[in-house]
Structures are given as C-alpha cells and as structure tokens.
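Removed from the display is one protein chain of the complex; every other protein chain stays in position.
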Amino acid sequence: MSEPIAFDMTTAVAAPPVPPGAWRRLFKRPLAVIGLTIIVVAVLGAALAPWIAPFDPNEQFFDGLSLEGAPLPPNATYWLGTDLLGRDLLSRILYGARTSLVIGIVANGAALLIGTLVGVTAGYFKGFIGGVLMRFTDLMMAFPALLLAICLAAILSPSLWIVALVIALVNWVQVARVIYTETSALSEREFIAAERTLGASGPRILFRHILPHLLSTVIVWGTLGISTTVLLEATLSYLGVGVQPPMASWGNIIFENQTYFQAAPWLVFFPGIAILLLALAFNLVGDALRDVLDPTERGRD
Amino acid sequence: QDAPKAGGAITITYKDDVATLDPAIGYDWQNWSMIKSLFDALMDYEPGTTNLKPDLAESYEISPDGKVFTFKLRDGVKFHNGRAMTAEDVKYTLDRVTNPETQSPGAGFFGSIAGYEDMASGKVKSLSGVTVPDPKTVRIELSRPDATFLHVMALNFAHIVPKEEVEKYGADFGKHPVGTGAFKLAEWTLGQRLVFEKNADYWNKGVPFLDQITFEIGQEPIVALLRLQKGEVDIPGDGIPPAKFQEVMKDPEQKARVVEGGQLHTGYITMNVKMAPFDDVKVRQAVNMAINKDRIVQIINGRAVPANQPLPPSMPGYVKNLEGYKYDPEAAKKLLAEAGHADGFETELFVMNTDPQPRIAQAIQQDLAAIGIKASIRSLAQANVIEAGGMENGAAMIWSGGMGWIADFPDPSNFYGPILGCAGAVQGGWNWSWYCNEALDKRAAEADAIVDPAKAEERFAAWGAIYSDIMKDAPWVPVFNEQRFTMKSARMVGADNLFVDPVHIPINYDFVSVNDVQ
Amino acid sequence: MPGPDGAGTAPVLSVSNLTVTVGGTAHPRAVVSGLSFDLRRGETLCLAGESGSGKSITSLAIMGLLPKPATRLASGTIRLGDTELTALPERALRKIRGDRIAMIFQEPMTSLNPVLSVGRQLTETILNHRDVSAREAERMAVEALDAVRIPRAGERMKSFPHEMSGGQRQRVMIAMALALRPDVLIADEPTTALDVTVQAQVLDLLRDLQKDFGTAVLLITHDMGVVAEMGNRVVVMRHGRKVEEGETKAFFQAQQTPYAHELLAAVPRIGSGPGRQAVRAFEKPLALEVNGLEVRYPGKGGVLWGKGMPVHAVKGVSFNIASGETLSLVGESGCGKSTTARALVGLAPYSGDVVLGGRNLGGRDAAGTKQAKRDLAMVFQDPYASLDPRMTAGDLVREPLDIHGIGTKSERRERVVELFERVGLSPDAPGRYPHEFSGGQRQRLAIARALALRPKVIVADESVSALDVSVQARVLDLLRTLQSEFGIAYLFISHDMAVVENISDRVAVMFDGRILETASRDQLFSNPRHPYTQRLIEAVPVPDPTRQRERRTLVPVLAAQGAAPLVEVEPGHWVATVH
Partner (left out) sequence: MALYLLRRLVQAALILLGVSVITFALLYLLPADPVRQIAGRSATVQTVENIRRQLGLDQPFLVQYGRYLLNLLQGDLGRSYLQRSEVAELIVARLPATLLLMAAGILCELVIGIAMGLWAAVRRGTPTDRALMVSSFVGVSAPQFVVGLLLLYVFGVRLGWLPISGYGTAAHLVLPALTLGLLGAGWYARMVRSSMIDVLRQDYIRTARAKGLKGSTVLFRHALPNAILPIVAMIGIDIGIFMSGVVVVESVFGWPGIGQLAWQAIQRVDIPIIMGVTLVSALAIVLGNLLADLIAPFIDPRIKLR
C-alpha cells in the first residue's frame, strides 16, 4: 500500500467550544435558575421559620376566628388567613415546610434511590437475581401499604422519621417497576452487548451505561413523587404515623381543611400552591439537568 | 299543620355501610333506627320523646318487689312473613340475644334476668327467668330489681325475631331481616342501597305514612348536602357537614329546614386516675378548670352546649343547678402548684382521627398548655384509641369525641356502669378513666333498685347526686353536649321532634311523611 | 455505454450553494459549504469523497431531515423540478418524501424501527402514497423484498429488524425506497453492507429502475468500483466542498485534482495486494480454534403458545486462526457471519467448542471470563448501535482500559490520543458524542475501541466497509502494523473481496451457515474450487468503467446444500464436495 493520504481534518473542522461544566451550563438556563431559587427559598423558609414566621404556628388566636367559629380570609394581620382553629396559616406553612421538605426530598429521594437500584439490577440481571428482586417488588406492591403504616403507627411512637421511612418503603416499589421495564429494554440494545464483549462488569454496565439512559425517567418520578409523597404524608399522619397535631405539614394542612375548600379556599389553595411550586421547581432543575447532560441536546440554544 | 298524608317515598344517605339489620347485633348509629322500623319490641317510646310506652306488649305488670315483669301481648301482630307473633317468639328472642353464640354486643343489658349467668357461661341454652304461661303472656323474672328493665325491653336487642326465619338464614339473618315492624326490607344491594317498603299488614293501622324509604350508602356528607339542595335527597343521614354548617345556617331558606334538638350525648375528657399525675384529684380538678369550653363550642360552630356534668341536660337526673368547675386558668394553675406541679408536666392526649376531633383535641391541648401541661396528641383510628383506653396504663387522657357516649336508653343509669363504674374499670373495659368508687357503685345499685314508677323522681335525684359526687373526684372533664341538627327536604313534614327523635336517629321513619303526594 | 436517457434535459434535482452548519448559532461550523450540483432524469450521480466529508449531511439536507437541533441549513437552495424544497412547508414536503424522493440511509440497524415488523414498515410506505388495498400493498411489499433478493420474502415480512442480518436490513431499507419507484433516489452507501453477489443484483435493480422509470439516482458511496459501474457523473467532496465533478469515464481516465487522483490510487484491486505468505497453522501457536460451532435463534411463535421453528443460523462451523494470522470470513449476506462472530464473543448461545489461547470458552470461569474478553475483541457490524450514545468518543475508547485497569490515568489518556490518531480521527473527536460523527468516523471509533486492549484476537465484522478508500487503506495498514507488532490474530468478516484479498492470510467462504471452502488467500483467489466462490469473485465490481458493463452474470441462489464434508484438495485448501 502506498503512502497514506494526509488526514488534515483538524484544519477542516474547527474544534468546538470547550464544553463548559455541567453546572455552569445549568446556571445559564433561566428556568433552572428559577427552579433553584424556589428550592432555596423553600429550604430557607423552613430553616428560618422561627425567625421569619410572623406568629407561633400553633397558637390559636382568639381573634383568629369569627364569632361563629369561621376561619378568617387573608388580611392585614394574618397574611394568608387563619385556619379552623384560628392559627396563622402563613406561619403554619413556613413551619410545615420543615416536615414537607423532609418527606418530599429525603423520603422521596430514598424511595427513588431504592427503586432505581432494585429496578436496574433486576432488569439487567434477569435470571435468578432479577427474578427474586422483581417478585419481591411484586410482593411489596401487592401488600397494603396503609396497613403497614397503621401497624407501625400503633407499635412505634409516631415521628417524622417514621413516616419518612414508611414512605420510602412504600414508594420505591413503583419506581422499581418502571425502571425494571425500561432496563430490560435497554439491556437488549446493541451497545450493551458491545460493553459485555469488552468485559465490562455488571455494575459498570448498570451505572455507567444504563443509568444515564434512565435519567429522564428518574427525574420524572422524582419530581412527581414530591407531590405525591407530601400528600401521602398527610394520609399517614391521619392514621397516626408521622407528625401529630398540632405540628403542621403542607399535606396535613390540606387534608384537615379540604372539606372547607368552598368556605375557606385559602386553606387548601396556599399549601397546595406550596407543594406545586416545590415539585415544579425540582422539575425545572431536573429537566434542565437532563438537557445539560444529554449530548444530543448540544446545539440547542 | 295538616294531617300527614300517606304515600310517597324518600331518600336518605349515609356514608358508612350498613353492617347488619339483625336486631341482636346491629349497634351502629345508622342501622339503629332502621332496625327499629323493621322490628318491634315489647316496649317503645312515644314518637319524638323519651316517654316509655308499651308497644308489642299491650300492657305489663311489675311485681311489688320489682323482680317479676309480666307482659300481655298485643293481638294481631304479624311478622313480615305472615305468621302471627306469639309469646314464644319473645322468649326465643331473649334466649337468642343472651346466647353467647349469637355474639350480641347487647347481651350485657339483659344481665338482670334470672338465669343470665348460666346462659352467658354457656351452661344452658335458655333463660330460666323467661317463661311463657300462655301464647299471649310473657313472664320475666329478674335476679335483682332493675329500674331500667323496661328501657332494656325497648332496646333494639330486645326486638322480636321469628325463629323460623332466623334458622332459615342462619348467620345471614342480618341481611334478610324479618320482623313485625312498620317497614319491611324490599331490596338490599350490597354497598349501594337498601330499600324499605311499607308493611301493609302493620298492626298499628295508619302507620307508617311513607310507602318507601331508600337508603343510599357510601355517600360523602358534603355531596349528600349538595344532593339535598338539588332535591335528590330528603335527609342527609350524617347531618350537615361541619364545612357547610355556616353556609346553611346563613341561608334563611335552608335554615328553615334545619331542625335542632338535644341529644343524649356528652363529650368528655377522661383522665386515667391510675396514672400519675392524674391519680391526684387536684390535678384533675385543675384540668377541669383549665378547659375553655366556650371556645371549643365556638370551634365546632356552636353545635353543642358546654357541659359541667356527665349527664346531658335532656336526661332525667341532670342537676340543673350544679356549679361545676368554672373556666379559670389562674385557679387551675394554683391548684396544680398545690399538687406539686407548679411547672406543669407532660402527658398524652388520645383522640380519634376524624374531623373535628383532632381539632378539638388541639384546642384542649392549647388550654392545657396555658396552665403548663404539655399534652402531646396521639390521633389514631377509633379501634386503637379504644384499645389504649382499655389498658390500665394505656392512655393518660382521652378526648371521647366520636366514640363518646350516646345513651342507649334515656335513663341516668346508662351513663354510669360501663364508663364510670368499677365494672368498666377493667382490662378491655370502657371506663377509660379507671375510676372506681365502691361507695358510688353501691349507691348506684340502690338507685336502680327503686323500681316503683311512682318513685321515679326520687330515683333520678339519687342518680343526680351520684354524678355530682363523681364530679367532685373529677375523673372526667365534661366538655359539651352535642346538639343535633337534622336537615330535611322541603317536602318532608312532621313534628319537629320527629326529626330529632332522641331514640330514632336521625329521624323517626315511621311517623314522618311527605307533602307532595295526592 | 448507455447514456442517461434524459441527458441534457432540465435537472430534476438541483442543489446550489448549499451550506450546512453544526454547533448552533453561537459557534457555527460548516460541514457542507457552498455545494452545488445538478441531477438529471435517469442519471446516476455518484457522490464520492472521504469519510466525514459531508455526503450524508448533504443528502439529509435534500430530504429536509437535517438532525435538529445540532445542524442547520445556513444557506443555499434545493430544487426538485420547479419546487424549491428549502422553503416548502412540512406538509408539502411530506407528499414529496418517499414518493418523489426516496432515501436509503447509511446505518440500517438504527434506521429501521425496532418494534415494527419489516412487512409493516414496507406496506406502510406504499399505503401512504398509493391508493391501494392493504392486500395489494402487501403484495407489492413482498415483491420489493424479492427484488432485493431477500430469500423467502413472504415469511420475512413478519420478522423484526433485530432478527435480520446487517445485509438483510440494508436490503429492507432499499426495498422500502424502491417500492414506490421514486423520481429521485438518494442512496447513502446502499451496498456497503452487502456481499458482492447481492450488491450486483441491487445495482442491477437500480439500473432497471432507471431504465424503466427514469429515476434519477444520487448514489453516495466510497466504493470506486460501484462508482465506475453505476455512475454517469461523479462529484467528489472533501471537507464539505466539491473538489471535482465530471463524467465518470473521463474521471476514471484522468482526474483533475490531486485529491481525486489519490483517492483512486488508494482503491484496492484484486490481485494488486501485497504478496503475503499464508501463515500455516502449525508454524505458530493457535490463537483461536473453533470446532463444530452451531447457533440457533429461538423461533418466533405465538408469545404464549408454541414455538416457531428455530432459525439455525450457524450449522457446524470449524476453523482456526494462528496468532498473527488474518482469516477472512466471506459469504453472502445472511449466511451467518455475524452470528458466528457473536457466538465467539459470547453474545449468542452456541454449541461446539471455542478455544481461545488453549482455554475452552464454553466453560469459562469467572476469572477466565474477563481475561477472555480482554484477549478477544469484537468490532460490531453496525458501529452506531454499538456505541453508548451518552458517552463521548474519548470515554468510549478509554473505557476498555478502565475496565481492565490498564495503565495510569495519564497513560490511558495518552493511549487514547494515540488511538484516535492512528485511526485517523481529528484531535477534537474525543470530546464529541457518537451522533456527531459520520458513519465512517463511527466505524473508526469502534475500531479504536477494539484496539485499545491489544487483544490476541480481534473479530472485525465488516469493519472497513463503511470507510472511504483512503481511510480504509489507512485502517488496514494500522491493522497490519498492530498485527506484526503484537501478533494479533484477526477474524475479518467482509464482503469486499478486494479488501479481503488485501488483508487476509487465509480465507473461509461461508454459505448458509456452513463453510464451503477454506484456503490461503493466493489459493483462493487464483484457484477458487467451489462454484460459489468462483461466482463470488467474479461479481466484484472493478473500478474501471470500461471493463464493467460486459461482465454481468447473475449468481443464482445455490440450492440448499446438505452437510457436505470438506475435502483437502491441496495443502491447506479445503472444499466442500459439490453434489
């Protein structure tokens, strides 16, 4: 064979701009910044509640109820109105953020983590491990979560962390199911076969090659999970697991007052908005993150 | 008001399912009055009142020592299956309800009948105290004088059932009730609806007025109210939901259709006298003084009146001029300090988890906090609260709301035995304050031995004194007596007291009628 | 030679001043710049040029299917007859696509919908543009599959893409494009994945189409043989620009630019390869020994009940490769070449023995597995599908080193840079993702990956077929260099006889899951014994337009053969007995 022909591709194609770090790119997206801001505000609101809340969240003000015992709509004293016991709603929402953030972020995050791990493992390692894991998932799914919650409530003394635990234990199952299905499809793809021929270990394939493809699903479940877990917490509290009155959480404010939503809409509306904003904020950040990490999105301005 | 017209059909809704219509078993508040319309007992109350009157019995006689009751049965009473009722049916009914195999929650009411003990222990299959001298006569012998016995004979559990039908359906009798009542069951679609049809053969001619009653179940009270407003429903069985109460009361048109009445109910806080620091009467008194009952009544939109004693005002024996403990946090604090709890203490307050109970508990919690008592709330399902209350060291304080005492029959004794007497202060009992005062137990027995109807006032006074003395020991904080608010459709007519009948809850089906029939 | 029917008439497709950029508006980089050409009725215009020169992008631009958001049509006009395509709304474009302009895409695996059966994908196009009954459409589809020589076309309608060989998928793509007899056919490397026999038929088919319907064909290929055989005119591209344009005959006789000259010079020709001495199996230790390899794919049936007949893809194949030796596996599309390769690397369950460096892989233990994988690398037939789309090229190439813990971090990085250089990828390539490369560039990426570990045996499945001749030459050189340096043994799967002749020591000819003939390269090419082999060699297109058109013998499909035993006809030359 004669002289190789020159390969001066360098001259042909100018090197693309150095891809800036993922975080920097993230901060360049206005929607992501909005999302991050909301999250920071929520976290700060929860952390600084004792200093910024206008009132004690549990104090039942005499002038917080009308003479007939009706709660007050938003007014100059009680900015977001009062609840059925004459307590300041704004203060309760601020304090309630503490509970709800723990649930929405920690418990939901834990569920997401467990579910993803189980689903990915089961989906990839079919065979025995996969079978056992998925049947265990089926078992957990078939098992009435509410019952578990009630039993725990009655056996243990209720606390926020118990409810977080219960939610994590209950919610991972669904994530696992969905991730499992996607993983089983992914693991039939040719590039996974290629990885195997290279001798890549199972964990490597799982975490380096399959997980990144599941990112969008994980983000969807993670962000939607925030709303559902925060609301689930209220149900569990109602059954006696988790925070007990008068401690506030966004979920239980809604739950306590939902029958009054016509008479006192603010009692449902404001905590509802809080939950919505939190979930949306995480979704904005998640979507942006996914776009930033997704190579095919390069070039989208 | 015009004379009630016969005919027409009404619709009533309930949220919870109807468990059973077996009079020996049904003990829920929605099936309580349904059973009363399907079955009859020897005794009953005059509609809308608490006045006893003979019903299937034409007359009765009480022996001078108060231990033998002889009932003469009415003629022409037929079961829905067409068979005439006889004294044997009465005996069968009483044997059945006291037979442990029936698992009747009301068996205990018949404890004063001679031979009950042998029945309860399963030794015999028939009450020796109940005999049938002839087909029209039932003779019931008691082992001790019991002034409440006529009330007992008016209880659902004493409603007469036909033996052949019970045996035919066995355990499913509750789904196929056959009685002598004004209505008979026409349809029962599980989980959806029950339809009662007028019993044309009813012995009390002219009654009932309605041709048909439909009970729809599984209906949220708020939605039931909406349907009432739309004219689809005549009586929302669960009442006016708290969330809608003010809206209804502010609208004159709707308010006009609300009937208010008393209820044989008391809402109270129990303090477990076996658990420190509630073993100290001063602490209990202090708690009594700490609770702002007016505020609590305000929280539930004024649907109750503040209480100061166990008995509700409409109950005979209620002490009108009892002073009780006035709301006085300062005095309460002082009393606490005297008891050695100047800095207060920590405790738990159990409460059932349906609205508005947790809210009331929070109001109580705040009142307690004002005198230094830090009560943490345990809001649980009814069954769990009951379980905790029945354990000696299970629950320091319980707010009784939702599980509270609604009298089975309008007699003061009904508020004592299981919930304040020594008999209830046992493992698994209902005396959640574990208060046991032997002396009072004795006085209670004495009061109930006054069987002579002429001495009723004396007996009521005795009971009044008993409850006044209990309040000195303050095992409870009586908080309020709930008022009943029944809302009806515009077409429903009948005396107001039929709609807040103290015995038939929510309404007395047999005597109400509608005005839009020809 | 037949001149184009409509030569001299107005062009059906006319591209002028086309510029396509990538990298968004902020940092645009032209991958096609100022390109103009005309395509006339009944004409075949060949678009040639090195890998990555912008051929595929050009064709996508014509279809209005430039990948968004990465690429952008910056300027230029594309006219189909009187219609300006760049300005056309999507609705109108839709009517044109598939009907008046059809396209055959370069990567057949990823270009077919994995969840739809082949039949459905075919009939749908027909139904979309023609007012025919479903049955009629189906008949037309089967006809189209027959036309591209898919055996048992009727049954194959129910197959899913992953159940077909690379060449079969490519033929499905072609069938799809041809089914409606479009005015303009854009074919992006349509025959790269096809063995010469099928290639010849497909090219014939294109020619017929042109004759009968006056279809204009824009043929993108790097195969100068195909250009010589098919093209009326040639456009040579480089770095996104047109460097030369001319009549095919004239082009092959004299090139105007040095680049075109180099391009033609680099074309491997049968008989021109460097003389190589066959390495005899007994002279060097055996790197890989395969004995009685059989592979069956589970048949399709109702998902719930029963089983279809399993596909017996490989029916007892035996061969061996000494270290430092190159064995080429040739044979028509779908004969089981890829399946053999997949079985070797453990991706298809097989029976028989595969012995790698003295260890039987059939019963490998956990520790053996990893070593075996290090020693045996595979380059997949469809590079795009085999690269994780979420990893950068650099990470992809470095990954084998990471997996086996070879070298320090910086050593790995150096190795990666070196590999990129050796396969001829630009220095910015490591930071890019697979979808940002051209077909040929991806293939080089896959090769670099396989080379990273310096394995003892490399199974290369059609690894240079998508490369333009210049890069092909370079890669083949690289493979050879590495072979002499490290004694790597190659199992080289290819349909390109010229390349095979160029690189192999020995050649095995496969047909229908069996080996028909094995011999040293010289023996095989100079003295093919099996009639099938003879026809295979005859069918190779020659990069000389004058010589091409005479030699047109179709290879008939061989009747299915029983398991004929191989007989040694001369030392090292084994042939299946012909019945």
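Note that the chains are named A, B and C in the order they appear, and that numbering of residues resets to 1 at the start of each chain.
By definition in this document, contacts are C-beta pairs under 8 Å (C-beta built on N, C-alpha and C of every residue); 3 or more make two chains touch, one makes a residue touch a chain.
Here the structure is a predicted model, which means the values were calculated and not measured.
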| remark: Across the complex, visible chains touched by the hidden chain are A, B, C
| task | Check the options B:430, B:460, B:476 or B:511 and report the residue that touches the missing chain. | result | B:430
| note | The one of B:59, B:81, B:103 or B:393 in touch with the missing chain is B:103
| query | Which of these, B:82, B:191 or B:252, touches the one chain of the complex that we don't see? | reply | B:191
| remark: Contact with the hidden chain, among A:26, A:97, A:231 or A:247, goes to A:231
| said: For the chain not shown, which residue from C:102, C:327 or C:354 touches it across the whole complex? | reply: C:102
| note | For chain C, residues touching the missing partner are 60, 63, 65, 67, 90, 93-99, 102-103, 105, 107, 110-116, 124-125, 128-129, 160, 162-163, 173, 176, 298, 301-307, 384
| query | Residues on chain B that touch the omitted chain in the whole complex? | reply | 13, 15-17, 19-20, 22, 25, 27, 100-101, 103, 105-109, 111, 120-122, 171-172, 174-175, 189-192, 216-220, 222-223, 226-227, 229-230, 232, 381-384, 386-388, 390, 408, 417-419, 423, 426-430
| What chain A residues would touch the chain not displayed? | 126-127, 131, 135, 138-139, 141-148, 150-151, 154-155, 174, 177-178, 180-182, 184-185, 188-189, 213, 216-217, 219-220, 223-224, 227-228, 230-231, 254-255, 258-259, 261-262, 268, 272, 275-276, 279-280, 283, 296, 300
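FYI, only the chains that are shown with their structure count from here on.
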| said: Averaging over Cα atoms per chain, report the distance between chain A and chain C in Å. | reply: 46
| query | In whole angstrom, what separates the CA-based centres of chain B and chain C? | reply | 87
| query | Which parts of chain A, given as residue numbers and ranges, touch two or more other chains? | reply | none
| Per-residue multi-chain contacts in chain B, two or more chains | none
| note | Within the complex, chain A is touched by chain C residues 22-27, 29, 31, 50, 52, 69-71, 109, 162, 239-240, 262-263, 265-266, 274, 342, 345-347, 369-370, 372-374, 376-378, 380, 382, 385-392, 399-400, 403-404, 424-428, 431-433, 435-436, 449, 453, 470-471, 473-474, 476-477, 502
| remark: As the complex stands, chain A meets chain C at residues 1-2, 4-5, 7, 9-19, 188-191, 193-201, 204, 208-209, 212-213, 293-301
| Which chain A residues qualify as touching chain B in the complex? | 58-60, 62, 65, 67-70, 84-85, 150, 153-154, 158, 237-240, 244-246, 256, 259-260, 262-263
